[in-house]
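Missing here: one protein chain of the complex. Every other protein chain is in place.
First chain written, first letter: the chains are A, B and C, and each begins at residue 1.
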Amino acid sequence: MADLSAYTVRTDLALEARELASEARKSPEIPGVVSDIWEDGGMRITQIQVLNDEGAQAIGKMPGQYMTIEVPDLRKKDTQLQDRVATKFAQVFEQYLQKAGIGKDSKVLIVGLGNWNVTPDALGPLVVENILVTRHYFELMPGQVSPGYRPVSAVAPGVLGTTGIESSEIVEGIVEKSRPDLVIAVDALASRALERVNTTIQIADTGINPGSGIGNKRRGLTLETLGVPVIAIGVPTVVYASTIVNSCIDMMQHHFRTQTSNTHEILGMLDDLPEQERLSLVREVLNPLGHDLLVTPKEIDEFIEDIANIIASGLNAALHEAVDSANVAAYTH
Amino acid sequence: MADLSAYTVRTDLALEARELASEARKSPEIPGVVSDIWEDGGMRITQIQVLNDEGAQAIGKMPGQYMTIEVPDLRKKDTQLQDRVATKFAQVFEQYLQKAGIGKDSKVLIVGLGNWNVTPDALGPLVVENILVTRHYFELMPGQVSPGYRPVSAVAPGVLGTTGIESSEIVEGIVEKSRPDLVIAVDALASRALERVNTTIQIADTGINPGSGIGNKRRGLTLETLGVPVIAIGVPTVVYASTIVNSCIDMMQHHFRTQTSNTHEILGMLDDLPEQERLSLVREVLNPLGHDLLVTPKEIDEFIEDIANIIASGLNAALHEAVDSANVAAYTH
Amino acid sequence: MADLSAYTVRTDLALEARELASEARKSPEIPGVVSDIWEDGGMRITQIQVLNDEGAQAIGKMPGQYMTIEVPDLRKKDTQLQDRVATKFAQVFEQYLQKAGIGKDSKVLIVGLGNWNVTPDALGPLVVENILVTRHYFELMPGQVSPGYRPVSAVAPGVLGTTGIESSEIVEGIVEKSRPDLVIAVDALASRALERVNTTIQIADTGINPGSGIGNKRRGLTLETLGVPVIAIGVPTVVYASTIVNSCIDMMQHHFRTQTSNTHEILGMLDDLPEQERLSLVREVLNPLGHDLLVTPKEIDEFIEDIANIIASGLNAALHEAVDSANVAAYTH
Partner (left out) sequence: MADLSAYTVRTDLALEARELASEARKSPEIPGVVSDIWEDGGMRITQIQVLNDEGAQAIGKMPGQYMTIEVPDLRKKDTQLQDRVATKFAQVFEQYLQKAGIGKDSKVLIVGLGNWNVTPDALGPLVVENILVTRHYFELMPGQVSPGYRPVSAVAPGVLGTTGIESSEIVEGIVEKSRPDLVIAVDALASRALERVNTTIQIADTGINPGSGIGNKRRGLTLETLGVPVIAIGVPTVVYASTIVNSCIDMMQHHFRTQTSNTHEILGMLDDLPEQERLSLVREVLNPLGHDLLVTPKEIDEFIEDIANIIASGLNAALHEAVDSANVAAYTH
């Protein structure tokens, strides 16, 4: 397994981890990592495949397939766009189901990680609240459930600070008792770019690995720990103040490079420092004053509700044949 | 084990089950059941011991010890009274800990049954939210936790209708992983008397048995199913419309008996019918019209928050030596 | 003005007030009151016109037109039925707009009475939250608002117990400043029949009169007090325990009358007592024990959200020509 400990980059997005690695190497090519980007009606889809340990070392992400849907206009409260993103998300997600060999009747457990009472960390519980849950019908009335549905269950296990138990332990216990064929884990993430916050959805077949997510979830949810495949869905909802500063200086560099060859004159030593050192400098300045908080946009309440609805609608449509874009709204609040 | 299926009395309180059995038998004595009542500063404490299967048959409750604290004035928003009830509850609860042989360092898991989004069923989750959770400190920093605390964890497993999984299955899984020495299960109950709603706390060493509680919790949480002792804490928050009618007719009977020997003249056949038949009649009349709902007082939001705070404060004080009535408020919201 | 003080019947529905008056008079005809009932696809529409003071005296409701939409299946979470009710409500409401002479461009203020923090009293604030508010666009960009919209504003003035100010005083102040042509007041009501709770919508052109509604709103919101017409929309969300008992005895009477001529034998004196005396008796029995609470169904959280959405959707469609049943969902949460 890749040693990730050297990475201090504060991002849970494979997309950004790849960007950072490219910048550090001053090369778009990264051995062991294949990526592909395309546009699709106002959405940017990125597919990153971490092929092996070399790739995992290079970008600090486990081997596997990461797909990202970026929709910059998602914060504009356009309900038609939201519907289109839900449909696209369902399509992309169905590919993951197929790749994992999950048939139409396979049992699925959705795990909403995170903390109800911390708005930017409530993505998982909010998604769970809007999932069309059916497992109990199959258990109580076997053979009588309408065609087009599969057994779906959904839990929000809480966070270590409020339960006293690792969410991974809780999920392991539930998996052992309820025996799903697939686990889908939904979690809020940290990004390095404010514009990706609440506009980006990442899907990964790697499960949830230690240290990811914005809370304190130190053990993972993976095929190894749970015994069934785990697809992870994440949305960045927070960003460190230090990374905002750092990427702004970065943008200044790009900005001035289009105008002058001597960006050193403009940005001084900041221009010459490698990414990691500059970030360390920023943190050194911000930390003692309590400036380096995780922050989230002011409108987080609305953003997170919208994106949780998109994910829940998309999952309901992808998991149940009987649910499609015409009737999916009936299942979410 | 007692056969409870013959009982259609809609109460989860042993206190009321005993009353009903007494009325049916027209006798205060019930074989296999010992009860004791005393007053304590505006609180009425009742202890009912179901000694054996005969007693269990007679009142439809599992053998064990049931204590009830009734505080009619609890709906009056008197914060000093609330503090006194929390203190009394903690004292009564400590007796249960001792009887169960739960030492100072034993590990405790609190399970808040019920549904967050249904106010009268949210007692369990609300209590869990105010529990002082410590287990993770013992796990992460063994030997370094201040004296006076024990490892306490707390979960709200949700309800079948929203998770697709029996809450008992979820709790079994969590118990197997987190290995507590004791489980405390908190749940909202149904009462047969509107005046007991939100004014009464029941503690029982029997665990939660199938069919109790206001939701759909068909398997139990007991020593047999979990492998560790289970103390159940319940508060009635709802009552069937039919039982309101029935107990009102009952009260009319008592009312007129003080005035006349001929209550038949006043209440007609209603006076002569046995309790169960009269209740069946009331239901027969109410059901087809959708009248026989479970109802709760209009002020349920406030009542349930107050009583959840009382129980959480009481548990925090009873479970941790370092928490007492002087500092308990710091741990609840 | 009619003297209403003699009425102790605990209902805010003209429909029920008329029923009670008919029962008391043992006649379907009430002088000064004209009523009409028809079915419409699972909905029962009742129109009651109180023509004059004689009618007002007879049923204890102000002269005016009261329309009621009763939908017994509304508690079954059928989203298609909800859409149909919203459409029907919008149609009925448009008749009120026409009758009040409210043109397409007239300014409308929606007032959501009641208390946010008391679920069964939160109907008004919940409706306000889902209203498509447009007045500020007309103020800030006059002449530039798309056709098909009118200036709509919406406020939730709170209740006396939490603001210290009568909600009528607050509304008067807002009306004087914002100068609407029409006020629509939405409020939660009390019913005498549990099956009407959360299944019935009443519209009245009388405004809100003193003493109506489930809270403490002693001054009214009427043409007289505000200077503009006031249309009142109400939904019963609570019922007194005593009225549940009383109407159950009533139903027993009807039940046995189909079987025997001697209902006195069965119901004793209860059969002979006039409605009001029997209700007084029931209260006399319930009150001292704290039994005569206002109660609401256990599922109130969900019911009230659904019905608030229906009303908000219906109002949005009725008030703005550009909003119709195809796009109305985009404006509610």
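In this section, contacts are C-beta pairs under 8 Å (C-beta built on N, C-alpha and C of every residue); 3 or more make two chains touch, one makes a residue touch a chain.
Just so we're clear, the structure is a prediction, and the values are computed from it rather than from any experiment.
**Student:** Pick out which of C:Ala156, C:Leu221, C:Ile266 or C:Leu279 touches the chain that's been left out of the picture.
**Tutor:** Among C:Ala156, C:Leu221, C:Ile266 or C:Leu279, only C:Ala156 touches the chain that is not shown.
**Student:** Check the options C:Ile59, C:Ile174 or C:Met251 and report the residue that touches the missing chain.
**Tutor:** Checking the options C:Ile59, C:Ile174 or C:Met251, the one contacting the hidden chain is C:Ile174.
**Student:** Can you name the residues of chain C that touch the chain not displayed here?
**Tutor:** Residues 117, 128-129, 133-136, 151-158, 160-166, 169-170, 172-178 of chain C touch the chain absent from view.
**Student:** Counting contacts across the full complex, list the positions on chain A that touch the omitted chain.
**Tutor:** Within chain A, the residues touching the omitted chain are 72, 75, 117-121, 193-195, 214, 238, 241, 244-245, 247-249, 251-252, 255, 264-271, 281-282, 284-286, 289-291, 293-302.
What we mean here is this: only the chains that are shown with their structure count from here on.
**Student:** Superimpose the Cα trace of chain A on the Cα trace of chain B, which carries the same sequence, then give the rotation angle to the nearest 5°.
**Tutor:** That pair's rotation angle lands at 180 degrees.
**Student:** Looking only at C-beta pair counts, which chain-chain interface has the most contacts?
**Tutor:** So the chains sharing the most C-beta contacts are B-C.
**Student:** Where the centre of all protein Cα atoms falls, which chain's Cα centre is nearest to that point?
**Tutor:** Per-chain C-alpha centroids compared to the overall one single out B.
**Student:** List the centre-to-centre spacing of chain A and chain C in whole Å, with centres computed as mean CA coordinates.
**Tutor:** 46
**Student:** Roughly how many whole angstrom separate the Cα centroids of chain A and chain B?
**Tutor:** Roughly 41 Å, centre to centre.
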